[in-house]
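Certain chains of the assembly are absent from this excerpt, and the rest are unmoved.
Letters A, B and C mark the chains as written, and numbering starts fresh at 1 in each.
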Amino acid sequence: MAGSGFGKNIRISTFGESHGTALGVVIDGFPSGMELNPEDIQKLLDRRKPGTSEATTQRKEDDLVEILSGVFEGKTTGTPIALLVRNTSQRSSDYSDIANYYRPGHADFCFDAKYGFRDYRGGGRSSGRETVGRVAAGALCKKLLSQMGIEVMAYTRSIGDVEIDYSSFDKDAITRTPTSMPDVKASGRAMELIRKCREEEDSIGGTIECRITGVPAGVGEPVFDKLDALLAQAVVSIGAVKAVEFGDGISVSRYKGSENNDNFIMSGDKVTKKTNHSGGIIGGISDGSDILLRAHIKPTPSIARTQQTINKSGENIDINIHGRHDPVVVPRAVVVVEAMCAIVLLDLMISNMSSRASYITDFYNK
Amino acid sequence: MAGSGFGKNIRISTFGESHGTALGVVIDGFPSGMELNPEDIQKLLDRRKPGTSEATTQRKEDDLVEILSGVFEGKTTGTPIALLVRNTSQRSSDYSDIANYYRPGHADFCFDAKYGFRDYRGGGRSSGRETVGRVAAGALCKKLLSQMGIEVMAYTRSIGDVEIDYSSFDKDAITRTPTSMPDVKASGRAMELIRKCREEEDSIGGTIECRITGVPAGVGEPVFDKLDALLAQAVVSIGAVKAVEFGDGISVSRYKGSENNDNFIMSGDKVTKKTNHSGGIIGGISDGSDILLRAHIKPTPSIARTQQTINKSGENIDINIHGRHDPVVVPRAVVVVEAMCAIVLLDLMISNMSSRASYITDFYNK
Amino acid sequence: MAGSGFGKNIRISTFGESHGTALGVVIDGFPSGMELNPEDIQKLLDRRKPGTSEATTQRKEDDLVEILSGVFEGKTTGTPIALLVRNTSQRSSDYSDIANYYRPGHADFCFDAKYGFRDYRGGGRSSGRETVGRVAAGALCKKLLSQMGIEVMAYTRSIGDVEIDYSSFDKDAITRTPTSMPDVKASGRAMELIRKCREEEDSIGGTIECRITGVPAGVGEPVFDKLDALLAQAVVSIGAVKAVEFGDGISVSRYKGSENNDNFIMSGDKVTKKTNHSGGIIGGISDGSDILLRAHIKPTPSIARTQQTINKSGENIDINIHGRHDPVVVPRAVVVVEAMCAIVLLDLMISNMSSRASYITDFYNK
């Protein structure tokens, strides 16, 4: 069953393996007339590019994007936009060992159970490199959203037990710190922790937060395609995410109604809320407040220290995984969260354009 | 945009409003030849039925299901199964007030923003009664799963700060306690808390846990239709759910790789794992261990104590919401979580049947 | 696999068997705010109702529609609209014979091959009664289309070798003649032919034409979801349709380019065409001219005269099919063609609302 496609009005289909020829995405249904040049996409791809700091794998990939279709004279045409990134730094020899055993915490065993065999080089399709296509597609959606005053901003909230301090929130730091943290000091402490993990041949988890500002009220389809439900699918579909929260998230399970309810209040002639425990979504529909979610990410499963596992012959063995691995997934995943949120939001904003009969008749009768 | 449908191989379409004529579901793609009688469905519907204890609203609804199509001589035919539950205890007069204002924590304002007006009676489509169709559909999926040795079991893990004690886990208690807790003592304490909330004209949140046993390895489609990604959509789509965790969930953000990785180990000739931090899913695909997830649920937004809000004329007002409301959503939502998990799992198990070319050629060449 | 759903923005899910409890449809994604009362739907259902003339089966069904959800205070709410028609004149005893053999021209054998058994009463789900849900859904779409100046008009073009004469085209006759022909004289001759078929214990085929006026240019998605491609699926999905043509249809295979091309020409400040060989669709997109298609329909397979077939034990047998059958399917199928065309068109018109980036930014930035 096809499982590498996402979205309804705008449908993305990603492809590619970690050590295959290329990765990419086809974006079908993107509207015509938006100016687009490769730099719009490259800027985001560069944020997830490996090899840029101690916090990431030492594999070097330029991840240069090529636009294959769907753009003419600098503008999107409304037809499918195919984006291609060729792999250049495959060292498949690194992976000859793992062909025969199942790495703990990796999908090796599950892929074999499902498909009978697998492209074992660097995790193949289950590698984090799969997200190249997501980020490329997200770049387009972010650009169009920005033209409606909507900003999708994710950042690292914590790595291990190092959390950012909201009182020193510095938006510019997100793209400047190697941790993608909006707090230079916390980032420094996180880098120390990461170095320590490296030394101990270990890895570490963390948390990404995403805030979306400027979303009008009314976006999201009730019942199954709720805004938060689709954001949950989108975010949990990112490898290594093990939990997602909206607004006050897990805390609400201990709240009373009087604590959790956000009171509506007029701010001039605009409806607003006194608090935002709901994270900007009620009943699956945006309420006009900031949308806020958090994704909790597990530590990189590839670690150098000795681990127990089994091989394909069903023998218990000890392994040490060498190679080029991120000691922490979080910093590079920040832009992936942004991308997925942007894709969901734009798709549901389009759906919302036909929510009223009058929207349709007004469009055609004008 | 259609948003009340869910699933690919088996597609459910739910309909109905809290105080409308009827609620129900059409289940399209359910396979032929499974024995089905109304009791199979009624049993689950009775678990979400209102009016059964102090923990629930005092609205009385029998929620009797009628099978309209798709079943012949006691067996499913492979054609759409339409299930209908008529509303019998609408007291729409209770809701005349709320026509003109927006209840805090409810979707009233969002529905108006989206659709221009709303069926305000009891929340209309945004009411928890919407889940009647989900539970009815889930009953069929649970039955077929059970014929493959798969059990989907959800229960209340906590209400407010009252948590179950796993050492006294009693499965039978889930359907016997008014809280749906598998722990009679904890349930007693939770009922006290609920009573206190009622007295204080307030409500309370809680957490539901779901454990799925017997799932073979290999279920789930990589990338966007991961088993956990679709479970996340399914669970967050249930009204009032504000967070979902898989396996160790949010805790993994503080783990090191060496703590979080589950080591594979042979148990006789069967692949198993020493631990199950992953909650039975790696890379979006089942690994043969128990699947474990948790949903965090906000307190019922309808509370009798005075709240601030605005009316449709844009005036700040004070309100007191009377009527028949659950002081806590959790106990009745347990069976909804089970239903949604069963629907996702069966759907992906069908997808998995064509994951290998040999599965297809074997099927047709035999 | 779910196969009883249709449409993307507006998704219909039909259900029900010929001799089951009820038939109906859930329409998900229909926009809010359109006035709707049962008569809007009933009027179209009455056009496909059986028992109204010699041209149809003598089974009497009132086919009264009940609106179960999605309408409040006389207007659609944007949430799923469930429509129900109960069966009242099941005479299942008529069908006890056919449980054991496969009627020529009917889907009996195919259903058994697929599902292992079947609801044999009146053809079950493969009966023409399945179209009740389509017509009910089509009624809503036609109403909204009419508010944009779009008319979907189908009629019987021929029954056997009796064709209408376009020079005496009388639109009002479509709903007045028992044949749904827009030509009273041709209809008279067709009725004679139908009577003769009855006497000979035989049945007859025919052709339905559909003309859609008022469609703006630009509707239809290139490549797979072309306007004509989806109309083709929609029309061929109606039981008994064996061919579909657009514009000049099969004739174009003998044309030269110079004969077939429609020259564009200005009519005042409006783009128009000198001819309409294309039937209003070029490259899968509407060109602003009338859309024209034809569906060719086979004769009713149920005939009283002796036929050869096999039974479930694999024996060759002779059968005579008695019961209440239409001698010709065409007159009652006319409104089904209208319904399906209306559903396709409205769905693609909604898709078209997001074809340009400026449409989206204009909607949200206003």
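As a working rule, a residue touches a chain if its C-beta (ideal position, glycine included) is under 8 Å from a C-beta of that chain, and two chains touch if they have at least 3 such contacts.
Just so we're clear, the structure is a prediction, and the values are computed from it rather than from any experiment.
Chemist: Assuming 3 chains are placed, give the number of copies in the entire complex as this structure defines it.
Modeler: Identical chains making up the full complex: 4 copies.
We take it that only the chains that are shown with their structure count from here on.
Chemist: List the interface residue numbers of chain A and of chain B, divide the shared ones by all numbers used, and answer same when the ratio is over half, different when under half.
Modeler: Here the answer is same, because the shared fraction of interface numbers exceeds one half.
Chemist: Just grab the chain with the largest centre-to-centre distance to chain B, centres being mean Cα coordinates.
Modeler: Following the centroid criterion, the farthest chain would be C.
Chemist: What pair of chains is linked by the largest number of C-beta pairs in contact?
Modeler: A-B
Chemist: In whole angstrom, what separates the CA-based centres of chain B and chain C?
Modeler: Distance between chain centres: 38 Å.
Chemist: Using mean CA coordinates as chain centres, what's the gap between chain A and chain C in Å?
Modeler: One centre to the other, that is 44 Å.
Chemist: How big is the gap, in whole Å, between where the Cα atoms of chain A centre and where those of chain B centre?
Modeler: It comes to 26 Å between the two C-alpha centres.
Chemist: Can you list the chain B residues in contact with two or more other chains?
Modeler: Each of 1-5, 8-9, 14, 114-116, 125 in chain B touches at least two other chains.
Chemist: Across the complex, what residues on chain C touch chain B?
Modeler: Spelled out, the residues of chain C in touch with chain B are 1-5, 7-11, 13-17, 20-24, 26, 28-29, 32-33, 66-70, 72, 75, 77-82, 84, 114-119, 124-125.
Chemist: If you look only at chain C, which of its residues touch chain A in the complex?
Modeler: Residues 8-9, 29, 31-34, 76, 78-79, 144, 147-149, 216, 222, 349-351, 353-361, 363-365.
Chemist: Considering only the defined contacts, which chain A positions touch chain B in the complex?
Modeler: Counting only chain A, the residues touching chain B are 1-6, 8-9, 14, 102, 104-107, 109-111, 113-116, 125-126, 130, 158, 160-161, 197, 200, 202-207, 216-226, 228-237, 239, 242-250, 252-266, 269, 271, 274, 278-279, 282-288, 296-303, 305, 307-310, 314-316, 348, 350-352, 354-356, 358.
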